[in-house]
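Note that this complex is displayed minus one protein chain, with the remaining chains in position.
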Amino acid sequence: MTLNSLFRNVTAAAALLVSVSASAADDKVVIYNWSEYIPDGVLEEFTEETGIEVEYNTYESNEVMYSKIKIQGATGYDVIVPSSYYISKMSREGLLADIDQSKLTNLKHLDKSLLNKDYDKGNQHSIPYTWGSTGIGINTDDIDKSSISSWKDLWDAKWQNSLLLTDDVREVFQMALAINGHSANTRDAGEIKQAYELLQKLMPNVLTFNSDAPREPYMAGDVSLGMIWNGEVIMAQEEMPEIDYIYPSEGVILWVDSFAIPANAEHKDAAHQFINFMLRPEIAARTVDYIGYATPNKDALELLDEETRNNPTIFPSQAIINRGEFQEDVGDEATALYNDYWEKLKAGM
Amino acid sequence: MTAFFANLNFRKLVITLTVSWLGIFVLLPHLMVVGTSFLTPDSDNFAIWPITLNNYRQVLSETYAGVFWDSLVLSGITTVIALLIGYPFAYLLSRMGKATRAILLFMMVIPFWTNSLIRIYAIKMLLGKKGIFNTVLVGSGIVDKPLQLLYTDFAVIFGLVYILLPFMVLPLMASFDKLDQSLIEAGKDLGANAFNRFRNIILPLTMPGVVAGCLIVFLPAMGMFYVADLLGGAKSLLLGNIIKNQFLVTRDWPFGSAFSVFLIVLMGALLWLYYKANQYVQKKGGMDDQNL
Partner (left out) sequence: MTRIFNSGLLKWGFIGLVFLYLYLPMAVLVTNSFNKSKYGHKWSGFSLKWYEELWDNDAMMQAFGHSLLIAALAATAATLIGTLMALAIHRYKFPLKNATSSLLFVLMMSPDIVLAITFLIIFIALGIQLGFWSLLIAHITFCLPFVVITVYAQMKSLDPNILEAAQDLGASEARIFRVIILPIMAPAVLAGWLLSFTLSLDDVIISSFVTGPGFEILPIRVFSMVKVGVSPEVNALATVLLVMSLTLVAVTTYLINKGKTLNDSE
């Protein structure tokens, strides 16, 4: 091949590519979600019904999602699923688009008590998708379930080099703060420091950090005790019923993940259609079945079978909810402090 | 098209292309990183004035000294193990017939053509409590409970050596190739036993290969943090993790930049050491024509 023809071919290929990649029309929606957070088949059904093509990307932490959105100038993705404390931060910084509730005909199915929360008054920027908790995961074949009942139990020296913790700074700190009797959303430097000192003592017990699929090390047999998200336990129980979930006595970590639309998203209309689709009771019920997290969709509850509806791992009692605490934004200064200690802990200090 | 090239001063075109591509996509960005390392972090705008040395002060602080040390030790152990395996391997290969050698070398390089992530995944499967290693160990009665192999330093080193071994073997092979067999023969004739032949002839002459191999393993090992993430349980912060975290999670770009600059300087220092070691080896060996 001569240099000339090579040059021509390359230019042609490049031109073709540009035209293909630039043809992103309005019949497309780009979703950025936590890994394994949407039931199989739902995306295909959405495309079949609406003709809107779905592009799906995943992340494993709010921080990474936030950074990507920030770096790209709140565009590129059309639907994101931040946790509550990131909703307040991102809307403060103008990174979220206003949600046109008139386009969300299925909004009426949601439980009013989960709407209009402090982190997003009037739900201008977010619509709750799921809510869940982070508690203690245990392999009941390896460890006697009755011997573990609190976060503090994880500090026992006999668990050296064997625990799993979620790779999430706020969640891990919430454990220590709860043990010390402080709020999970404290901005007090003294209280945060005390939590850090308590966590220093926990580090020798940690085998691995995992926020991609915390159930995986449990299922592979490498871990029998540690933190885990409640939905992960439900998913694990399909193959290994000996994996179980414990609500710690100091109070479980509660969180809400919501749909949001980045401020400069290209396909806002498709985004609204997608959110509306996900708000259907049948879809919400399937979500509970598949990913094991509770839904704010009250009409979906009726569609669930009794066993699921009464499963305490998915739907904790009101008493447990009251003892636990929902995560909220703590402001930039405290966040930086938490991050600082987190890095120290990971660096082995 | 031919005319186009001939008329447009070809030479100028080539030079301009070279300089501008490297200038825009290599020089400028690196300068910007250096520049950013002197700025102040800001949660909204990534980096703002004023200029400060704070970031470098942070790099040199206690927290990170431990991280540096951990990364150095991990990479060091990886390099030593790769050397211990690679050196005899290269030696044995170099003594084989051309055809056999070509085949064996080819076979060694084949895994290299597969995506390294997938290979790490394979190792993860291998080392898990329910993986093959443990199944064999327990099944044959060597141990009665499966060992914790995954999420340990052992797993990380296993993975790093696995990926980087070919990089150790290739320069060593090149070195052994250049080994003049007649020198070894001469040694034998003069009565030196195998050990002395090795120590006084073979080892010094293959030193350049050893040093090159070590460098080509050590440097990448310092940066391959995803191996530590996947096989080590994301427990220890290595240099690469810190930089990644600073840019994507903590969003302290100036600090991340300072750290990067530090890393580059560190690499530079190691390379300078290599250069000096090479010179020393050549002088000592007295082989000035050994252009390795």
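Each chain gets a letter, A and B, in the order it is written, and its residues are counted from 1.
To be clear about the criterion, contacts are C-beta pairs under 8 Å (C-beta built on N, C-alpha and C of every residue); 3 or more make two chains touch, one makes a residue touch a chain.
Given the structure is predicted, the values throughout are model-derived calculations rather than measurements.
Asker: Taking the whole complex into account, name the chains on display that the unshown chain touches.
Answerer: Taken over the complete structure, the missing chain's partners among displayed chains are A, B.
Asker: Could you tell which one of B:I120, B:M173 or B:M207 touches the chain left off the display?
Answerer: Spelled out, the listed residue whose C-beta touches the missing chain is B:I120.
Asker: Where the complex has a chain not shown, which of B:V14, B:A186, B:L203 or B:L273 is the residue touching it?
Answerer: Per the contact definition at the top, the residue touching the missing chain is B:V14.
Asker: Applying the definition given at the start, please give the residues of chain A touching the unseen chain.
Answerer: Answer for chain A: residues 2-3, 6-7, 10, 13-14, 17, 21, 24, 30, 32, 35-36, 55-58, 60, 71-72, 76-77, 210, 212-213, 215-216, 219-220 touch the chain left out.
Asker: So which bits of chain B touch the chain we can't see?
Answerer: Counting only chain B, the missing chain is touched by 2, 5-6, 9-11, 14-15, 17-19, 21-22, 24-30, 32-33, 36, 85, 88-89, 92-93, 104, 106-108, 110-126, 130, 132, 135, 162, 165, 193-194, 219-220, 222-226, 230, 239-240, 243-244, 247, 256-257, 260, 263-264, 267-268, 271.
As a working rule, only the chains that are shown with their structure count from here on.
Asker: Report the inter-chain centroid distance for chain A and chain B in whole angstrom, where each centroid is the mean of the CA atoms.
Answerer: Those two chain centres are 36 Å apart.
Asker: Can you check the complex and tell me which residues of chain B touch chain A?
Answerer: 1-2, 43-44, 62-64, 66-67, 70, 128-130, 146, 148, 150-151, 233-237, 241-242, 245, 247-251
Asker: Could you please specify the touching residues of chain A with respect to chain B in the complex?
Answerer: Of all residues in chain A, those touching chain B are 4, 7, 61, 63-64, 67-68, 70, 93, 161-162, 167, 206-210, 217, 220-222, 332, 336, 339, 343-344, 346-349.
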